[in-house]
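Heads up, one of the protein chains got dropped from this complex, but the rest are sitting where they should.
The letters A, B and C name the chains in turn, as written, and every chain counts its residues from 1.
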Amino acid sequence: MKWMSKPRPSTWLGIIGGGLMFCQLILIGLAHVQLAARTSGQELMRAQVQRLGLSDICIATEARYIRHLAVTDQVAPFMDHPLALEYFPSGSLWAPVISSR
Amino acid sequence: MLFEPFSLALLGAGLISLYLVLVASFTAVQVIRYWDLEADDNRQIELEQRTWLSSALVQGALVLQMVSLVIMIGAADHFADLLSGAMCATGALTANSFGVPALMVKIVTLFCAAIWLTINRIDLSVPTYPLTTAKHWLILTLLPLICLDLGLVTAYLALLRPDIVVSCCGVIFAESTPNGFSLIGLLPTLPLLGCYGALVGVLIWLAIFMRLKMANGKTIGGAEAFVAGLGWPLFYLLSVVVITVIVSPYVYAMPHHRCPFDLLRGSYGWIGYPLYLSLHGAVIAGITIPVTWWSARYPGAADTAQRIQRRAVPGAMALLLVFLTIAAFKPLMYNILGGQW
Amino acid sequence: MIIRLHEVHKFYNRDTPRQVHAVRGVSLAVQEGEAVCISGPSGSGKSTLLGIIGGFFVPTSGLAEVAGVKLARLPDRFLTSYRRDYIGFIPQRFPVIGAMSVLANVILPLLPLGVEQRESEERGRQLLTRLNITHKQNMPAAELSGGELQRLVIARALINDPPIILADEPTAHLDSALSTQFISIMSECRAEGKTVVIASHDPLVFQSSLIDRHLILEDGAMVAG
Partner (left out) sequence: MGPGYLISLRRQRNLLDFALGSLWRARWKNGGIVVVFSLVIFIIASFRLMVAGLEQASTAVLATVPDITVQRLVAGRQMPVPLWWVEESGAVFGIRSIKPRVWGYYFHETSGANFTIIGVEDFPGGEPLPGVAMQAVSADEQVEENQFSPVVLGQAVHQMLALGDRVNVSLFRPDLTLKGFSVVGLFAPQTGLVTDDLMVMAIDDARDLFALAPHNATDLLISVPNPLEVDTIAQKLMAKLPGSRVITKAQIGKTYNAAFGWRSGFGMICLIGTVAAFVILAWDKAAGLSPEQRREVALLKTLGWQTGDVMAIRFMESLVVCVVAFLVGTGLAWAHIVFTDGFLFKPLLLGWSVLRPSLSPVPVIRFDDVLIIFVMSVVPYLAATIVPAWRGAMIRADATL
């Protein structure tokens, strides 16, 4: 019968939704591959952190309150208190102009 | 810590629930003031249409409360990493005096919404809408609960400081605490299990009794409804205690780790989800019995009420058995395979 | 007695300055399998009477009982269930959802009843075959001609096999050939034992052999029949 071969709209939705979920699963799988790569050095990094007494990861080396909590000043025009949050918007959006000499 | 993503999600869920119940309350006030089934004017017709709205809104609020309950537990779990001394969700929830009440209010709201939906179903099945006024009064009691919930959650989150030292669950539930603070305290295992077993026995016996009665074409009486109405909430409370004190150490395989929330973590196989789902399902089905008994006294409501009862009694039993099986699995396996600890 | 109305009154906007007394004390009894035509000038309360029988609204006072259901004071939710079970309604202008296919339009009443799609399409196709428009079943309803539209609407009214068919001015927008076709389809339905109530002031309808009884409403009150 001809009319039976035509899928219902909800079937289409199922197919599309399933396809999208499948894509997500693939992406999550890829993410886990990356995660595995990231965590491959993890043991080593922990050992280094312990050996050198690092207090932070070096994602913002110029921000002393991030890289090393240890050099904060309590009395400063901009708050650098160790338990204070960095002054968020300005501190992170404007980089200094580095002139190439 | 109002700026945390978890906090924002919780507050968002709370605000949206409040919006839903607020609109429903507006309807409720209108219905309570103007409901007149005899009238065929436009206002009455609109009020009848509004019954669709209020049930949709309360359903939405119920679902949202369930979601926000899960988020609340997740948030507490997450905050445990931010609060010194809090090693699991229990510690984070007891970090200030608003956490546990907020959780309790959430659970009570959940049960109230479930009760409301049962009453709503009975009401809508009868052309005379016998319970309409009653159920809209109930919406008006749901409103303060939701407000209270939002207030407590806000207070809890606002007063949560990442630096303060709080106790962790190991301290809270330990049998002897140096600080003297204990949430559940010194509960001897055997008497507790005895009480619990007796209560479960009573509930099962009651269910069989009601089932036989219904099979003989009789209706459930006030005494049974009273026992069920008392027994099931008690069962809920005792179950939480038993899960915390007796079941959870077996799951964690650590005698002093007693936390009702860590069960929900992936590292324990998400055993908490089927466990708590079956527990809540069983208790909701259980408290349906007194609710339907109460509703059945309204003219015309008896038929639907009894139809719901005929399903609620075996449903509660089935879920109870599922719950007990899941709860007993780990301790039994441990005692059979691994000996006593 | 499938339809029984006794001293039915209907007010619109009651107790307001815009109050309308649309139906004034109408009593009516229709046997199962009877075909009745209600006529009268426009504004005489035909549509209101039809609306009361069809469960679109309840009478302000009086007794209305159709197929054993007491319609007075029934809330909208239950009127709707009543309509699902007992009424096939043919409205005046043949409203359809133009973008949907003919078949999809015909099975619309079955969707919320939880009838499986295959079964409802089978029923729809049978009806379309009976009404001779099977060849148009997959065409968007908007592309149908007046006569085909009429048959679609009739098929839709019959899809749930209702014991009562109500038609509101069905021939008002049709030429005489199509009106005759309508009458012959209704005659078939009557022959199957369905009760037919038509509100129409078209002589072609009330003078036809289909109609067993011709009632005349004037200013909301029954004057003949």
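Keep in mind that, in the parts below, a residue touches a chain if its C-beta (ideal position, glycine included) is under 8 Å from a C-beta of that chain, and two chains touch if they have at least 3 such contacts.
It should be emphasised that the depicted structure is a prediction, and the values quoted were computed from it without experimental measurement.
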The chain left out of view makes contact with A, B, C
Contact residues on chain C toward the hidden chain run 47, 50-51, 56-57, 76-77, 80-81, 83-84, 87, 89, 91-92, 95-97, 99-100, 104, 108-117, 156, 160, 168
Residue list for chain A contacting the dropped chain reads 8-10, 12-13, 16-17, 20-21, 23-24, 27-28, 30-32, 34-35, 37-42, 44-64, 66-75, 82-83, 85-86, 88, 91-96, 98, 101
It is residues of chain B that touch the chain not shown, namely 1-9, 12-13, 16, 19-20, 23, 45-46, 49, 52-53, 56-57, 60, 64, 67-68, 70-71, 74-75, 77-78, 81-84, 162-163, 165, 266
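As a working rule, only the chains that are shown with their structure count from here on.
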Rounded to the nearest Å, the gap separating the Cα centres of chain A and chain C is 65
So, in the complex, the side of chain C touching chain B is made of residues 13-15, 57-60, 73-78
Residue positions on chain B within touch of chain C in the complex are 37-38, 40-42, 45, 48-49, 51, 124, 127, 129
